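Worksheet: the structure to be examined is printed underneath.
Some chains omitted; the rest stay in position.
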Amino acid sequence: MIGQSLPENGIDAKALELVPRMSDQGYAGQYVERRREWIEQKTGCHLAHVGAHSIPSEEMRGNIENPIGAAQMPLGVAGPLLVNGVHANGVFYVPMATTEGALVRSYERGMAALTRAGGVKTRVHVDENRVAPVFCFDDVSDAYDFVQSVKEDFETIRAEAESTTRHGKLLRLECHPVGREVIVGFSYSTGDAQGMNMIVKATEQACRWIIAHSRTRRFHVFSGFSSEKRASGSLLAGGKGKKVTAGALLPKEVVKSYLHTTPAQLFDMWHHTILGHMQANVIGYNGHYANGLAAIFIACGQDVANIANSAVGITNFEVTEDGDLYASVTLPSLTVATVGGGTGLGTSRECLEMLGCSGSGRAAKFAEIITATLLAGELSMGGAIASDEFVQAHETYGRNRPK
Amino acid sequence: MIGQSLPENGIDAKALELVPRMSDQGYAGQYVERRREWIEQKTGCHLAHVGAHSIPSEEMRGNIENPIGAAQMPLGVAGPLLVNGVHANGVFYVPMATTEGALVRSYERGMAALTRAGGVKTRVHVDENRVAPVFCFDDVSDAYDFVQSVKEDFETIRAEAESTTRHGKLLRLECHPVGREVIVGFSYSTGDAQGMNMIVKATEQACRWIIAHSRTRRFHVFSGFSSEKRASGSLLAGGKGKKVTAGALLPKEVVKSYLHTTPAQLFDMWHHTILGHMQANVIGYNGHYANGLAAIFIACGQDVANIANSAVGITNFEVTEDGDLYASVTLPSLTVATVGGGTGLGTSRECLEMLGCSGSGRAAKFAEIITATLLAGELSMGGAIASDEFVQAHETYGRNRPK
């Protein structure tokens, strides 16, 4: 039983009682129910809400193991958001799942300001994903020779990698020698999938060819360099997901009526907080990208852990010669998908459909909408700080909080 | 209509159609339904799953605005996990909400290995939260004088701050002068709440006193220094949430049978991937903290955006003189709550109850369980890389993926 004190020495047998897997890994409704009951019994709790899901449990196969139901998170909608991108064009209402009071209202405010100002321009600069295996050699000279050979063997390596996938295209290889080992960044185009599993498999295939045709002693398919689900400085250069920019010119009147501040005050806030970021050794600069990303990622069935890399970027505010505000967001490593992963499941599919982003050919559009949304969030948060409304907003909307 | 091309010049009136708020912000069931229908009409999609939630919509007030229902995410359970902490003691089954196939299985494997090895020791080193306003002065000498005065006025400032809250205690002030401005880190104990709103309010109160009693020209309550929802180097020193360590000694036999590798191979993996992290300029080192954090945070009603700061930390592997493995995880800025925010809602409350972590006095326990869980994830991921099982595991369990 949980909470009981276990024997000081010697592991209690009960400690090793595994979660029941049942037939065919137990995705059928009755198995999920039985597993949930097993957990209820084990832990002495009642899981009524957990069991009250509408997604058929069989559809969860491939997305979760040991299923016992579904988590529910409140879903709101923020908009209207006018986006003038290459892939996204029009007015959007963005689904956001969160439990942080005031968050949806905050994004909504920024969206209204942006839309009123004529909308957000968005551009996708880079659209790729990478895996970075590391190859070990006997000495720095072998490592050096390998770097030279990789350049020559690119076409062969590409053919090997692409032999395992229909959607992944190997774009280039980038060598980072460290002493007698060489990290090789494999950069792929992955279509509309997040693509991580796809490109890991392709890269493994390529590595096997390399192993057979080089003096490599051994390799690891992951070197830690790719910054998947981690924040890193190298993400700013792009290559881990989509690099997207969003920008808008906001006339001072719009800043005044929607954000209750002036372009100069917003910029002053930017100036001071950038020093704070610097002092804290933050990578890049942003107000609260993680809030918007988390809310949309949960709503739309994205791999939520990709927040760690997607939340790296740079928000910029500028006062124009006319005294208006130019605001932009640069996301160098936004990892999103409109096919695969959790994108096809129940509420996720519905939320993607709400944006016209479900299925193939929509990932770039989805990325543009997200980036525009984050710009709205930066403006609204910036406005709240600059105008001293932050505390008040949270007092009004965020009630489920101890004081 | 979404997708229509908007007029080149001039903002379409429809672009500014706001989401209907309705009476008392519209949390009553019929208002949520009506809003959902409005969105369905606007976007031409059908939101059946979004409407199929069991959390009463009125309970969402304070956690979301413009509610239209709830997002559902598959929920599995990983365990058994034997934790020998100060606050958490016993065997736990950990709820994880995710759509990444193989993730729950991977954590489960690590947990089984740890439990079989005698469990995970956990310790909470620091338990605080901070806000860092910035004060602006006329010159560096005024800023210098202010730093001196803050030391003297601590008790008064503390009284001011604590006058606004029952739970927050101001522990100390830390001055970071930058030219003629001074960032002041306010570090609080916040009990079992995540506490951000609580301490922002307290800090604002203190700032008003400071403004009235110093040569400060102006201040911003947020300087960007606190690294709330951002990854930063300064997080490693702790102070933004709980600093927790988890460690375990795994005999080589356990490593072999559960992780299919050896301590030496695991360490070799650590060694090489740390070079990759370094080359990528990652903050700290970890395999995939963000995965475990996201899954638990979503399940347990945490503020998911806090992944951005919570996923900063250091995983360490060591081969002992006996050839066994000592593995540890250090999380300097784990931001969690067991009261307030989304912790009381439907599935969130149930998942916290599954861990015996719902309500007051449980935040440190919850933090220890999470840290132990992340250690399990690091071991399993490390084992998969070291033993070349990664691709295979994802092929077996992760099926909802394009190839």
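A and B label the chains in the order they appear, each numbered from 1.
The criterion applied here is as follows: contacts are C-beta pairs under 8 Å (C-beta built on N, C-alpha and C of every residue); 3 or more make two chains touch, one makes a residue touch a chain.
Because the structure is predicted, anything quoted here is derived from the model rather than measured.
Here 2 identical chains are displayed in place, and the whole complex they belong to in this file is assembled from 4 copies in total.
We adopt the following convention: only the chains that are shown with their structure count from here on.
Here the spacing of subunit A and subunit B, counted between their Cα centres, is 15 Å.
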